[in-house]
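Complex shown without one protein chain; remaining protein chains in place.
Labels run A and B following the written order; every chain starts at residue 1.
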Amino acid sequence: MADPRFFTVSGPFTLAQLAKIAGAEIAPGADAAATFDDIAPLAAAGPRQVSFLDNRRYVEQFAVSKAGACIVDPAFAERAPKGMALLLTKRPYRGYALVAQAFYPRPPVAPGVDPTAVIDAKARLGAGCRVEAGAVIAAQAEIGARCLIGANAVIGPGVVLGEDSRVGACASLHFCRVGARALIHSGVRIGERGFGFAMEPDGLVEVPQVGRVIVGDDVEIGANSTVDRGTGPDTVIGDGTRIDNLVQIGHNVQLGRGCVVVAQAGIAGSTKLGDGVVIAAQAGLTGHLSIGKGARVAAQAGVMRDVPEGGAVGGSPAQPMPVYLRGAAFLARLSKRKGE
Amino acid sequence: MADPRFFTVSGPFTLAQLAKIAGAEIAPGADAAATFDDIAPLAAAGPRQVSFLDNRRYVEQFAVSKAGACIVDPAFAERAPKGMALLLTKRPYRGYALVAQAFYPRPPVAPGVDPTAVIDAKARLGAGCRVEAGAVIAAQAEIGARCLIGANAVIGPGVVLGEDSRVGACASLHFCRVGARALIHSGVRIGERGFGFAMEPDGLVEVPQVGRVIVGDDVEIGANSTVDRGTGPDTVIGDGTRIDNLVQIGHNVQLGRGCVVVAQAGIAGSTKLGDGVVIAAQAGLTGHLSIGKGARVAAQAGVMRDVPEGGAVGGSPAQPMPVYLRGAAFLARLSKRKGE
Partner (left out) sequence: MADPRFFTVSGPFTLAQLAKIAGAEIAPGADAAATFDDIAPLAAAGPRQVSFLDNRRYVEQFAVSKAGACIVDPAFAERAPKGMALLLTKRPYRGYALVAQAFYPRPPVAPGVDPTAVIDAKARLGAGCRVEAGAVIAAQAEIGARCLIGANAVIGPGVVLGEDSRVGACASLHFCRVGARALIHSGVRIGERGFGFAMEPDGLVEVPQVGRVIVGDDVEIGANSTVDRGTGPDTVIGDGTRIDNLVQIGHNVQLGRGCVVVAQAGIAGSTKLGDGVVIAAQAGLTGHLSIGKGARVAAQAGVMRDVPEGGAVGGSPAQPMPVYLRGAAFLARLSKRKGE
């Protein structure tokens, strides 16, 4: 289904292979040796394609889908159309993600340094790197093996980048150490000056920002997001954390492992997030807060107080989720009544 | 009025020419052969300049303006100062826009490829293109005639760009097809990986993003905005849609024709907008919504439900505009009373 102009499909895979990849069981009656060529959404899939059902909303589409195979929760198996091979798992979206990775593995980095790239003689470049046209790598930078430095990206002096990391076009990295397998998308800004100054009646007095940005392994940072360097302490992004587009991470912020920060959210200086925290889109967290492990912040929330482990908050100013929802519902009811 | 360092004024134009351009009628008594040199605001304009009145607020300025000519609704004609030539139309701002375009037409693209631009041998470049210094055009990209690729911009492999389109400095386009006459401003990111993964207790499992971004004709995308590519379906921007700065468009989003998305708004994955939808600044739309034709979303609104054709919503969570306004007014009254 994917446009061959941009993507190359792998496979085919047998149903047995797909079951293993997806961590699923083949439902009785299906041919484990049957082969499949591609993935596709339920409504578009044909007999040689694999689809998935993850959301109750799409059961009707599932019931009439022409997909040859489908990854599905056993609870919905009985709604399957006749002849569809079923891959049963309690985690169908996870299964689909793994199958999709098999059909569309991330293309390996094609090594080579474009002659227009500018690599300082004192920079170190690992084996198998690709450095695209116009990219700039400054003195003392150390780039691990098999990294991709996109066209017109800039790697500042002394920056360290782990193996198998990819930096998108026109991104810039300064004052930072980044781990392995990072995905730094186009236009990301890492390591700019934190917004630090003393506000005095006679003007603003700049505070030097002499910390770094430390990014763990397996981190993704979305297009045009910004991560400022620390004031003295470092700004830290934990392993496996994923950050969406246009997100602002202030100086000295610490994100735990496996956090998710959705588009246009912002986290102000020195706030600390535990592992697995989810910050939804356009939420804002003020500075110097502590957000406990596994906490969730709703979209557009304005968080001004600490959030305990496992807590969930919403609204601006943010409150525990049940309080916020009651308040919103109450106001909505009242407004409707007044309008009658 | 415009700084000649940056802009070149055309003209002069006769009052008759201006009337034709603006779609206006010359009020009785004015000399259709009189010429005018430039546009200017009411307060600054002189006898050889054309101004306009579009907002009742500025009637007093109009009444004492020294502008030689003014584009104005007939309803205000009687307030005009003596000797001012009037161009009468019910749509004075439209008239002004057209007249301003006549005085300041978009400069044509001056063809030429800077020797420092890096154009892959397998890329195709139409006639009359301008490719500025440091721009990179990758293999299999196809650039239509008379396009402008700004300094240090990056056009990724296979990207298609229609005729007369302009890409600003340091912008990057990947995995996309863009129509004719596009205005892609500086720092825009088109085609980055959508923010897709399965969230599992044992971590995040990445979902490959193998869709494209399809941008129609006559589309504008503002500085540093981001438009992610689809998961499998495409992300689509309809003809004539205008997007402001720092806007986030998630994967699989579909925007209709002639939509307007104002600065810092965000639209999450798979949401669909009909034609002519207006999303005001800093509004956020959650995923998988359907926003009907001509709907309007107020600034900072947080939209979590479908909006019907022609609907108007505001607040976070968003409600129909009258409900939102009553709620806000009610709360404001109450707060004031409590404070007495």
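Everything that follows uses one rule, which is that contacts are C-beta pairs under 8 Å (C-beta built on N, C-alpha and C of every residue); 3 or more make two chains touch, one makes a residue touch a chain.
This structure is a prediction, so every number in the text was calculated from the model and none was measured.
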Would you indicate which residue among B:V59, B:A75 or B:A332 is in contact with the undisplayed chain?
B:A332
Identify the residue among A:Q101, A:T226 or A:S290 that touches the chain left out of the display.
A:T226
Go through chain B and note every residue touching the omitted chain.
1-3, 5-7, 39-41, 91, 93-94, 96-98, 100-101, 103-106, 114, 116, 132-134, 150-152, 168-170, 183, 185-187, 220, 222-224, 240, 242, 244-246, 258, 260, 262-264, 278, 281-282, 299-300, 316, 328, 331-332, 334-336, 338-339
Over the whole complex, note the residues of chain A touching the chain we left out.
116, 118, 134, 136, 138, 140, 152, 154, 156-158, 170-172, 174-175, 187, 189, 192-193, 195, 197-200, 203-208, 210-212, 224, 226, 228, 232-233, 246, 248, 250, 264, 266, 268, 282, 284, 286, 300, 302, 316-317, 319, 322-324, 326-327, 330-331
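As a working rule, only the chains that are shown with their structure count from here on.
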Go ahead and note the Å separation of the Cα centroids belonging to chain A and chain B.
29
